[in-house]
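Could you have a look at this structure, given as structure tokens, before my questions?
Of the protein chains in this complex, all but one are displayed in their positions.
Here the chain labels run A, B and C in written order, and each chain numbers its own residues starting at 1.
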Amino acid sequence: MGSQGVVNFIIWRLFATLLLLFIVSLLVFWACEILPGDVAQVALGQYATPENVQALRLEMGLNEPAAQRYLHWLAGAVQGDWGRSMVTKSPVSALLSERVANTALLAGITTVIAVPLAILLGVAMAMWNGRALDRGASVVILALSATPEFLLATLLVLLFAVNLGWLPAVAYLSTGSGIGQTARALLLPTASLVVVVTAQIARMTRAILGNILTQPYIEMAILKGVPDRRIVARHALRNAVGPIANVVALNTAYLVSGIVVVETIFAYPGLARLMIDSVQSRDLPVVQACAMIFCATYVLLILLADVMARVFDPRSLPQRPMDTI
Amino acid sequence: MSTNILTVDDLRIATTTGMPVLDGISLRVCRGEVLALIGASGSGKTTLALAALGHLRPGLRATGGSVRLDGVEMLTAPQPVLNRMRGRVASYIAQSAAAAFNPRMRLGDQVVESALLHRSQSAVQARARAQDLFGYLSLPNPDRIGTRFPYQVSGGQLQRFMIAMGLQEEPLLMVCDEPTSALDVTTQVEVMRLLKQAILDNDTAALFVSHDLAVVAQIATRIAVMCAGAIVEIGDTEQIINAPREDYTRELIAACQHLSLGALAQRPARLPASADATLSVKGVVAGYGKVSNGKPSIATLHGVDLEVRKREIVAVIGESGSGKTTLARVIAGLHAPASGAVTMSGETLAGLDAQRTAAQRRRIQLAVQMADTALNPKHRLRRILGRVLAFFHGIKGAAAEARMLELLAMVSLPPHYLDRYPTEISGGEKQRINLARALAAEPEILICDEITSALDTIVAGQIIALVKRLRDELGLTIIFISHDLATVASIADRVTVLRHGRVVEAGESAEVLSAPKDPYTRLLVASVPELRQGWLEDAAAMRATLATELETSRPGAA
Amino acid sequence: MADGSMTTGNSRPAGGFSRRAFNAGLLTTGLLAGTGRGLAQTAPKRGGTVRLALFQQSTGDTFDSARYDKGNDYIRGTSVYSYLTRMDELGQAQPEVAESWEANKEATRWTFTIRKGVTFSDGAPLTTDDIIFSLLRHREDKVASTAKQLIANITSITADGPNKIVMELAQPDVDLPILVGIFQFALVKSGTYDFAKPIGTGAFTVKEFQPGIRTVLVRNPNFWKQGQPYIDQFEMFPIPDASARANALLSGDVDMILELRGNAIEQVAKSSNAEVFVTPSTRYTAIQAAVDRAPSNNPDLALGLSYLIDRKRVLDTVLRGYGSIANDHPIGATSPYFNAALPQRELDIDKAKFHFGKSGIGKSPIELSMGDGVLYSVDIGQLMQREAMRAGLNLQIKREPAESYWTAVAGKRPFFATNFHPRPTYNMLLNLSWKKGAVWNFSHYENERLEKLIDMTRAEFDLTKRKEQYGEIQTIIHNSGAIMIPTFLNYVDGVSKKIKGLTPLPIGSLGGFNFTDRIWIDA
Partner (left out) sequence: MTGASTSLRLSPTLAFSTVVLTMFALIALVSLVALPQDPFDFITDEPLMPPAVGMWLGSDYLGRDVLSRLMDGTRITLFMALTATLLAHLIGDTLGLLAATRGGFVDTVLSRIVDIVLALPKIIVGLVVVAALGSSVWVIIGIASVVYAAGVFRIARALGNDLKEMDYIKLARSRGEGMGWILFGEMLPHVVRPLATDFAIRASFAILFMSSLSFVGLGVQPPMADWGGMARENLGGLSTNPLAAVAPALAIALVSIALNLLVDALDGDARH
């Protein structure tokens, strides 16, 4: 069943991904070039005297032509060397390691909780379409997905951390803090993210299933005496895998790159915050690394979703590989 | 248990907005009998069929009457009860198997699903039963074919799976909704035969919905003629066919006879056609995928020739996959041929309309099968026709208005239709507009691609008549593409038979259709349903003999 | 006050003048009354971990004292490094690594006696070479020190025996002992330029340092102060969001936080487990005019603007009363140097109108560049803009992105906000911000008389003369048309009630950013 096709498809897409990353890296580089205030200046900040700046520029090799610097970076990146942070002087990889771990942890936990929850919810809503559960759930979900993240998070903190004192207000992880401690620390940020993500995915799932339930083969199933639940669970869901996987992928990507607000409120040292700080300090190598990670995550997640869709689709039609990145 | 399996009493169904769909229907189906529901689309026959299973489509509700299936009141029965009845007491066979099978589930699983749900058979029994049925319905290697997915089998085979699914639990009643109308004629014969056989062998009763009297005549013991949500006439097949009481029934029969090979006889003498070809197609090869040295990777036409003389109607016949539609699109310039040439009165036409001159584009017009997709549902007819006038002839305002009224008259539609949307007119009327739009360009050559195949018999007949009239009045040259010999017989001067992208036979339609040489043509001819009982058996027999011949004559590629 | 009692005796006055009078500038009445803390403390307890939440998040965190410009760094510095001296609550230099010091009559030659037995965290002894390097490296270009200007007056530093160093000054400086104790002049190993793995003689050693994420410090077992520090471990990490920071303190996740804002102050004050730690100071947020470009080179504009500031409202609404009204110059009202003769500027639409009329600005818009990076500037700006409407001035606030603020905005736009921590001496501040070409002279203001006065104050022994000089300085700055200082901002921090030993110091948060070796947990 076209497993060969799937493999080729993946290979093609990975190639496309590399291309995309290359273009993005160019873009990011260019953007950092045109930003006001150059790295050396920002690094020296308030005290920059012209000669200091010159000295630092020299040290950072900023006086080389842009193209040369980019190629230099590229050469390194290709060999897996992300260069050194211009601000901390430490290797980017070292700077990233903990952040990546943190982000992965938070995104991971949230996904593991939110995705099944959301899909179950969406399916349930589709099954009891139009009944009390459906209506009630959709309004709640809507309200939640419509509240600004930062308010949601702050309210959670006020309630559970400040007033009840059950949970820590910040997701500060000191090195070597145990599982329990970590879990407690992550509970609130995870909770607020779960709420946001669940709301999104559940809504989409419900919508997707809703469309599928109008298909003729669903009517046929009804006329075969298949109970509603089974119809949704067996007949509809199979056909919904593709689109749902896509929605999940998008939301997961968001969890990796888009959760600045939550990271800020819970003082959680994640990638998104790092990228913002680095953009602000014009720390190009770090910005590049983050951008690469974010784009790669996004593209690969989407790829994963498409593969899922194909695996569940008996006819893995050979389609133009770039088409659905 | 009474012999009455289905009893419908004064059934009334209306849309949620209150428009009546079924208006006081009463009928009964007894063991082993096949009741056919026949009527034009919109007559409510499908709604009735579904109601027999206690199912109303969204937007419909029962406003009165009762439907008793095997003693159970289906309209009020709770969902669990319905679920227990469906598939077991009464099964459903949908019109389009292609759409009715879940694309993501194996056919075998879908066939046995209800049996397993009902626990009426153990998994093993169910599989065995299914395999028997597959064999019985002469599906290739029945023991393994169940593991296939819908997209892996042909349309005809899908329909057989559908029937197998209907028979799986040996129900008392099979509800068949146009089970063959989506099939090619030759396939239709086989499927019909199997279905009929199955019904007899299982001593099942059947509610058989169809718009084609000829088809119905072969299988039904009784026929109910429906029109506008009511039963016009109900009686034994014999009586309905030979001694119809109601005018509407007579009309149906007339249309049916008109569209049959019999029509060859009373076809009017052809007009004197000028000897020179207006349009000629020479060795056209076309298909999809990359073209390498004049051959596409997937070819649907392998070197097709076609000669059309002025003011004659040339029919191109073939079943699905014969490439007839591709040919139409090549001529119209919608599909660039890999090699070969299309010339119109001397001048060679570019492959794609983009490269053709405005004049050339105007002189060839195409009317396509699906009127729904042919007319932009968001445009009023005025806009649809007006655009063409403005585009080709720069006619606007009053002049355009006048011209449009002419066109409407030409296709015999009332003037006030100009303000309607395609969604507000019937299928036949859409097809008329479809033609009118083509005429608006004042073409010399009109290509009609399956323009009747989506229509009910009576309406189809009217459209055919219209086309003929247009040819006579406007002296159009017409390329008439169809899968249905009956239709063709009643209109074409000459016929070209396509199979797997090759011309298997061509000539004067009288000769080709009355004395076909090529076995495939013979098969086609034999497959045209005739309005007489027993035809089905003859056709099936004929088909069997021809089958072997065909295998040998089969072109290697396809 | 362990160190205080231990050392004051050794402090020998140089010359005949009273040290106590010295640098009285920073004395602020009610300083100790700022909170219920101060001297009345129970006996120190050892052990425990203290967590501090910072308000600035920056991957630019560093251990290179020459690059210090944030509270984050100062605290890190005072914990890991030692200094020659340390300023006490009364604004006096107290011995640290320098046991004692004395100056010649003109205060141009200073001799410091170095404490024996001070060792680096890696065991190496602290030598005079190390000390000399630690100070002089700030002259080097490649070091790009933030203290370049401050070291400029020291012409030479030489060792006199194993435990004495001598500093020669270009001009007399009676406050040198205080100067050599500032955050930048941390004592490091001679020849150190890479501070990724800092080695100091301070109370703590670095267990973990992740710029922008966290710093974990642990007790330095062979710290030269006996029995100190009291706590085993000190962690600091940023919580940039103000309300989140306050919540973290209230929920007990951290023990100390920097910079309480707005309502959070009352919240903490009300709470059972934490309290507000106020340090009255002369820290200020100013609106400066770049006098080297139009339109801001027109003094009437700046003067006009200065009458648009409702200082009372700034104090009440923006600062919630945690500050004091200023008069467009950096000297605090409680300082003996304060020039009471200068009329206090107040909100005065008519005066404003008059100056704007004089400036001929008319309806053409004036841009006021603010930034979230500059404390309260956006709020003050909004207040000013409101009054500007009344005065018929088209004043527009521009909130500038924080990152490029100090490079692309401060000193580059006509009117912009700046923010200053007080220095141990006013003289240092003036040197840094009012001298031609000084790094903090964002206004690019040049005034020879002013510069002369600044040098004079540094050399002047006589308090009354100094008062006059400072008086004139205040007048000049007040009328310079280069700066508006609406109010002085107290340091308002939050501290858990179980933290003891903290005493306010008006040069920074939480005891002048210098507290880690003195605090203890009293649970």
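By definition in this document, a residue touches a chain if its C-beta (ideal position, glycine included) is under 8 Å from a C-beta of that chain, and two chains touch if they have at least 3 such contacts.
Remember, it's a predicted structure, so these values are computed and weren't measured experimentally.
Partners of the chain left out, restricted to shown chains and counted across the full complex, are A, B, C.
The chain omitted from view is touched by exactly one of C:397, C:410 or C:454, namely C:397. When the full complex is taken into account, the listed residue touching the unshown chain is C:316, out of C:292, C:316 or C:462. Between the chain not shown and the residues A:41, A:257 or A:288, the one that touches is A:257.
Interface residues of chain A facing the missing partner chain: 20, 23-24, 27, 31, 34-36, 138-139, 142-143, 145-151, 154-155, 158, 214, 257-258, 260-261, 264, 272, 275-276, 279-280, 291, 294-295, 298-299, 322-323, 325.
Across the interface with the omitted chain, chain C contributes residues 242-243, 246, 261-264, 266-267, 313, 316-318, 320, 370, 372, 378-379, 381-383, 385-386, 389, 396-404. The omitted chain makes contact with chain B at the following residues, 16-17, 58-59, 332-334, 353-354, 356, 358, 361, 366, 368, 370, 373-379, 387-388, 391-392, 441.
Here, only the chains that are shown with their structure count from here on.
Taken as a graph of touching chains, this assembly is arranged as a line, each chain contacting the next along an open chain of partners. Counting C-beta pairs in contact, the chain pair with the highest total is A-C. Chain B and chain C have CA centres that are 89 Å apart.
The centroid of the Cα atoms in chain A and the matching centroid in chain C are 41 Å apart. The set of chain C residues touching two or more other chains is empty.
Chain contact summary for the complex, chain A toward chain B: residues 215-217, 219-228, 230, 234-235, 238-239, 312-315. Listed in rising order, the residues of chain C touching chain A in the complex are 51, 53, 57-62, 69, 141-142, 144-146, 148, 194, 196, 208, 210-214, 216, 235, 237-241, 243-245, 247-248, 250-254, 401-404, 406-408, 410, 439-440.
By the touch criterion stated above, chain B contacts chain A in their complex at residues 50, 53, 55, 57, 79-80, 82-88, 91-92, 94, 96, 99-105, 113-114, 117-118, 149, 151-152, 165.
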